[in-house]
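Every protein chain except one is present and positioned as in the full complex.
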Amino acid sequence: MLQNAWLIPVFPLIAFIILLLFGRFLKDKSSYVGIAALALSFIFSLLVLMERIGGETYGFTVNWLTTGDRTISAGYEVTALNVMMLFVVAAVSLLVHIFSREYMHEDNRIHVFYSYLALFSFSMLGLVLSPNLLQLFIFWELVGLSSFLLVGFWYFKPEAAAAAKKAFLVTRIGDVGLLIGLILLFNATGSLEYSAVFSAIEAGAATNTMLTVIAVLIFLGAVGKSAQFPLHVWLPDAMEGPTPVSALIHAATMVAAGVYLVGVMYPVFLASSTAMLIVAWVGAITAFIAATIALVNTDIKRILAYSTISQLGFMMLALGTGGYVAGLFHLMTHAFFKALLFLGAGSVIFALHHRQDIRNMGGLWNRMKITSVTFLIGTLAIAGAPPLAGFWSKEVILAAVLEGGGIVLFLIAAVTAFMTAFYMFRLFFRVFTGEFKGEHEPVENKKFMTVPLVALAVFAVVAGFVNTPFAAGLEGFLTEGLNVGEQAHGTIWLAGLSVLLAAGGFGLAWAMYYKGTVAQDFFTSKAPGVHKLLLNKYYLDEIYQAAFARPTVAAGKFLAEVDRRVIDGIVLVAARSVERSGQVIRKQHNGQLQTYGLVTIIGGLAVIALAFVLRGYFG
Amino acid sequence: MTPQLIFFLILAVMAIACAVLVISLKKISHRIIAMAFCFFAIAGLYFLLRAEFIGIVQIIVYVGALSILFIFGMMMTDHRNVTFVPDRKRGHKILSFLGVGTLLGLMLYGISTLDFPVNEAQGGTGEEIGIQLYGHYVIAVQGVGILLLAALVGAVVLARKEAE
Partner (left out) sequence: MVPVTFFLALGAVLFCIGLYGVLTRRHLVVVLVCIELMLNSVNINLVAFSSIGPFANITGQVFSLFIFTVAAAEAAVGLAILIALYRNRESIDVIKQDIMRW
């Protein structure tokens, strides 16, 4: 079965090609093509996962091109990490495909939507299967492309077009860093194969400084893709895309690719303590900043987006403090419960006819039972309520941070965990409890939307059990044959603290938004400046606009003027002078045969005279 | 002063004088007659060079046929009006004269530097020319025949009145 792992990304590719060619005739039946392809992928990845557990790593490569004595290969690889990612991506992707059928059925470009989704699934699965960094980079760019296409799916909305552009440009900054990092790495180690790179680094192929530079540059790519501070600004805007897209790409899979990249390249990071420190701090800052913004935001999808950024920051923080398993474990659990939350939000938005402001929602608990219950499960999971998935992964993250990061990082992580619980329950209470506001009575959505929610809810409940302190199955699975250092484990008091933080966040949200015992402007009235700062997302967009975008545009305009005035001027002068001289000279072409003859004679004489002067008569 | 030289000088002066007359006489018919005499003098030079066959052909083709052809051409066009107004710019004539004069000067200078031995004239009889023509140059003769045919057809097509 492992030998057939390469088929997993091929199914969505076939679906993509079919939809590209015949999508117009299939119309809304095209969803079945996508669902069928993803179902096959899911079944295959499930089989591969089952075989890989307790099995061996399988790799297959062919030589792609040889330059000098260096060979670049292509192929696929089924390692423990890959197979976990394969399963997560295929599962979430399949459920999102199913969900989208109902969500998008009113859109008459649904076949385009499904072809993009299939392209994304292909790229993401291919990325996960890549055995070397070059192949990874190719798929990395492909997922970026499909993300761009899907965020801008409703391109006729100016915000969506702008968001797609922003997402593409901002991640591009990271991608350039990644590319430079890859080139440096190739230069240092002579290979882009993971195993060859790691053994070369172990053998001391690169100096410490070089390793730090490479690691930081690769991390820059992860920062762009995983929306880490300071390149996180694209992710909230990317919420302009259809909600299933947000669930698949901007919550569960693509944004996790950055974390996956750091995980895959972990030995490189481990070799440089500076890089680890940078990863940890960037993760911590991201987690904190995004969580604070999520406290005050009022758009249901943006809150989830900031939550995603915050959780990705958590993963980075864990990886940066030595918690290899913790980060990747959280990546997996987060993929499930965040996809659940996004799809739940999509269900709510769909039922409310595309209203997204949580201030205009409320009272959906009785009206949309399945959505509400599953959303509650997702909320509990992300808040860290035992024994749901988020509890287990968050606990090992906290343990890793405490052990490898010191007290400051731990405090940041703890505060962020508290805020996570708070803003998630704020969201939940605002949307599902209280008075219903609006004219149309919402009803529960059809099976196509509720079934994925239930499935993801099941995952959100059980996913955590693969790695508990009592049975650390995932840890053994992921670290087998890898040297990633000693992994931290949770303790009882840490678990207690974790539950306490979640309960605290829940309690505060309950008091403010359900019971009303604490006034809703209790904090905002105390510190209006902070509130304003958070509402405006730390003014980061404005700062980037002023610091980078405007000067770039101004420089572009200046250069355009230079081009128009100076360069075009020179060209025009050249063209005009040729034209003018042509107009003068063409008068000499007067049709007078005898004049021509005369000119010919004089010219011939001039040639003879020249020969005479230079060479003497007749040579 | 050999007799040949005397004859040469007489014929040469005659040819040059007639050539000058060709470009300076007023009437077209006079010019054509001057041309005929010029060609006649050249034919005489051929006899002097003991190329009798060529000389005869020269008289037949040039003095006979071509002169008559030109006279026909003259008659079928405007032959009374020989002075055209307005006259050409002086600059053109002067430049032409200077250019051609320089060319002539160069050529004469070049010829004067040549040093060829003085040989007796050894002519070529019509028989020898015929053997060469129909032996070594037979393909060229065929080609020239085609050329003449083409010229014949072309001249007919060009001179014919165009169909209404």
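We call the chains A and B, going by the order they appear; numbering starts again at 1 in every chain.
Assume a residue touches a chain if its C-beta (ideal position, glycine included) is under 8 Å from a C-beta of that chain, and two chains touch if they have at least 3 such contacts.
Just so you know, these numbers come straight off a predicted model, no measurement behind them.
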Remark   = Listed by label, the shown chains touching the absent chain are A, B
Key: Residues of subunit A in contact with the chain not shown   = 586-587, 589-594, 597-598, 601
Ask   = Can you list where subunit B touches the absent chain?
value = 2, 4-5, 8, 12, 15-16, 19-20, 22-23, 28, 31-32, 35, 38-39, 42, 45-46, 48-51, 53-54, 57-58, 61-62, 65-66, 69-70, 72-74, 76-78, 82, 84, 88, 92-93, 96-97, 99-101, 103-104, 107-108, 111-112, 114, 116-124, 128-129, 132-133, 137, 140, 144, 147-148, 150-152, 154-159, 161
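To be clear about the criterion, only the chains that are shown with their structure count from here on.
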Note = Cα centroid separation, subunit A vs subunit B, in Å, comes to 92
Note = Touching subunit B in the complex, subunit A uses residues 594-595, 598, 601-602, 604-605, 608, 617-618
Note = In the complex, subunit B touches subunit A at residues 92, 95-96, 99-100, 102-103, 106, 109-110, 113
